[in-house]
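With one protein chain withheld, the remaining protein chains of the complex are depicted in position.
When the chains are written out, they are named A and B in that same order, and each has its own residue count from 1.
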Amino acid sequence: MIEGRTGQWEVVIGLEVHAQVVAEAKLFSGAATAFGAEPNSQVSTVDAAFPGMLPVINRHCVEQAVKTGLGLDAEINLTSVFARKNYFYPDLPAGYQISQYESPVVGRGQVRLDLPDGSTREVGITRLHLEQDAGKSLHDQHPRDTYIDLNRAGTGLMEIVSEPDLRSAEEAGIYLRKLRSILRYLGTCDGNMEEGSLRCDCNVSVRRPGETFGTRCEIKNLNSVRFAVQAIDVEARRQIELIEEGGTVAQETRLFDTARNMTRPMRSKENDFDYRYFPDPDLLPLVLDREWVERLRGQLPELPDAKQARFVAEYGLPATDAAVLVGERATAEYFEAVAKGRDAMAAAHWVVGDLFGALNKSGIGIDESPIKAAQLGALIDLIADGTISGRIAKDVFAEMAETGADPAAIVEAKGLRQVTDTGAIEAAVEAVLAANPAQVAQYAGNPKVLGFFVGQVMKATQGKANPALVNELLRKKLAP
Amino acid sequence: MALDKATVARIATLARIRLSDAELEPLAAELSGIIGFVEQLDEVNTDGVAPMTHAGMTALPMRDDIVTDGGDRDAILANAPSPAKGFFAVPKVVE
Partner (left out) sequence: MSLTALTITKARRGLAAKEFSARELAEAHIAAVEAARPLNAYITETPDRALAMADASDARRAKGEAGALDGIPLAVKDLFCTKGVLTTAGSHILDGFVPPYESTVSAKLWAAGAVMLGKTNLDEFAMGSSNTTSYYGPVENPWRRAGDNRPLVPGGSSGGSAAAVAARAALGATGTDTGGSIRQPASFCGIVGLKPTYGRCSRWGVVAFASSLDHPGPMTRTVRDAAIMLGAMAGHDPKDSTSSPVPVPDYEAALTGDIKGLRVGIPKEYRLDGMPGEIEALWSQGIAWLRDAGAEPVDISLPHTKYALPAYYIIAPAEASSNLARYDGVRFGLRVPGNTLDELYENTRAAGFGAEVRRRVLIGTYVLSAGYYDAYYLKAQRVRALIAGDFATAFERCDCILAPTAPSAAFPIGEKSDDPIAMYLNDVFTVPADLAGLPAVSVPAGLSADGLPLGMQMIGRAFDEATVLRVGDVVERAAAFSHLPGFISAGAQARR
C-alpha cells in the first residue's frame, strides 16, 4: 500500500523477465554466445539475416526452457509454435524476432516468495517462451551514428511472464531474486545482470484497494534488481500523483532514467507498433516427447524451496537461516559440508554469521572463500573437543580468513590450546586472589565480583584457561 | 473491403516504404482491387478447418549445441554499405 494525498493506493505489478539461456551456441544458429567478444565476431549469416539463410533450433536451448518450466512447477506444452514478431530496428536484422506467441513451450506455473515478515506467498507464472535476443546498439561511439554489434543477436532467451500478483516494489525485488536463484540452481541462466543475461520489463498500475486493475505502464529493460525496485516505486508514485490531480494514466511503454530517478515515455514507435505475429513458415511446430520431458524432470536438482524445507526438518534450523543458506546453491552446499557430522546449528551460525560477515567485508562470493568448508568444520571440532574456547575460536577464525591456514595449525603456532590442567589454573587463581584482597573481601556481600576474578584469571592465562574450571575453582576458594 | 489513402499510408509506414502523396491514391485503388479479389474466400465455409501453415507436416528438427559458425567478422561486414570500426552503422537512434 502507498499512502497518497487522498488515501491508500494498492500497487499491482507483473513482471516479464528475459533470461538468457545458458548454451554454447545461439537459439537458431551455430554462432557462439560467449559474453564480451570482439564486436560482430560471433555472428553467423543466419544471425545477420542474410538472404536465403534459415533457422535450425538448438536442442539444448529447448531442454533448458523445459527444465526451467519444470523448476517453476509449470505445465510443459508438448506442442508449441514459433512465430515472427515483425518490427524494424537495426539490432533486429531480419526485421522480425522469432518468438512464441499463441502457443509457448511452457504454460502456467508458480514461484513461492518468502516475505520479510516470515510469511510466504505464491506468485503465478503465466508462461515461459523461447525467443531470440536482439543485437546491441551503441549510441556513444559516434556523434551522428549508432553502431550495431550483432554478437548477442539470436542468442536464446526465455521470456518468463508473471501474473500481476505482486503488490509492492519490495515484493518485485524478492520475486526477481527468487527467480534468479531458481534459474541458477537449474543452470539454465547464469543470472548475471551486469552482463545483461537477466533483464526485466515491469508492468505497473495502481488502484484503490478492492477496485479493478488500473491502466498499466510497461517499464522496459531494467537490468538490476535495485533499479527494478526503484523504477516500480517512482512509477507507482507518478501514477498516483497523476490520478490524484485528476489526470488519467495512458497505457504506454516507459524507460527508467536511473540518473534522475524517474520514468519517461519511450520516444520510439514502440507505442504504436503492430507486430503482425504469424507462425514462422521456416519452422515446423516444436513437438516434445513426453518421456523426454519426464527424464528431464527426473534430472532436476533439489531446488531452493525443497532444500530450505529439508534444512529445517533435517538440521532443525530456523526457517529464516535456512532461507538465507539456500539462496545460492554454492552456499547451501558449503553449509552442508560444514554441518556434516557436526552440530548443524553451530555450523549455520558460523556460516550465516562470521563467514558471511568476512565474505561481505572483502566483497567476494562463497566459492572464493579463503576458508574452505572442511577448515570451518575443523574449527568447530576444536571447540567441540575443548581444544579451544569459543572466544579463542573467534580469533582463530579471523586468522583463517586472513591467511586461509588450517585452524589446528594456527592453534599450535600461537599456542592457543585451552588450559585444562587444574594445577596450573589453581596457581593462577591463587595469584589473582592474593593480588586483590579488597575484592575478595567484597565477595561475601556481592557475589558479582566473581566475574571480575574470572576476567583476571583469563587475562593471566591469555584466555586459554577453561572457563568452567576457572569458575569452579574460584567458587571453591572464595567459599567462606 | 476497399483501402483508403490513410490505410495505405499506415501500412506503408509499417512496411517502411516511403510513398509520395501522389502514389497513395492509385495504390489504394490497386490494393483495393487485389483485396476485393481475395475476398472471394468469404464464400468458402471453413468452419472447423485447421489452418495449414506448412506443406510437409513433420516435427521440427533440432541441432546440437555446438559452435559451428561465426568468427568471421569480415565476411559479415563485407557487404555492408557503411561499416565502421567493425560495426554496422546507422543514423543515430535516440531513446
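The rule we apply is simple: a residue touches a chain if its C-beta (ideal position, glycine included) is under 8 Å from a C-beta of that chain, and two chains touch if they have at least 3 such contacts.
What you are looking at is a predicted structure, and each value in this text was computed from that prediction instead of being measured.
**Student:** Given that one chain is not shown, which residue among A:Glu170, A:Asp282 or A:Glu302 touches it?
**Tutor:** Only one listed residue reaches the unshown chain, and that is A:Asp282.
**Student:** Touching the hidden chain in the full complex, which residues of chain A are there? Just list them.
**Tutor:** 45, 48-57, 84, 86, 88, 90, 93-96, 146, 148, 269, 274, 276-278, 281-284
**Student:** Residues on chain B that touch the omitted chain in the whole complex?
**Tutor:** Missing-chain contacts on chain B: residues 3, 7-8, 11-19, 27, 30-31, 33-35, 37-44, 46, 49-56, 58, 60-61, 63, 72, 75-76, 78-82, 88, 90-93.
Definition applied: only the chains that are shown with their structure count from here on.
**Student:** Chain A to chain B: how many Å between their CA centres?
**Tutor:** It comes to 41 Å between the two C-alpha centres.
**Student:** Over in the complex, which chain A residues touch chain B? Could you list them?
**Tutor:** 23-25, 29-32, 38-48, 56-62, 88-90, 137-139, 141-150, 255, 266-268, 274, 276, 279, 281, 283-287
**Student:** Mind listing the chain B positions that touch chain A in their complex?
**Tutor:** Result: residues 14, 16, 53-54, 57-71, 73, 75-77, 84-95 of chain B touch chain A.
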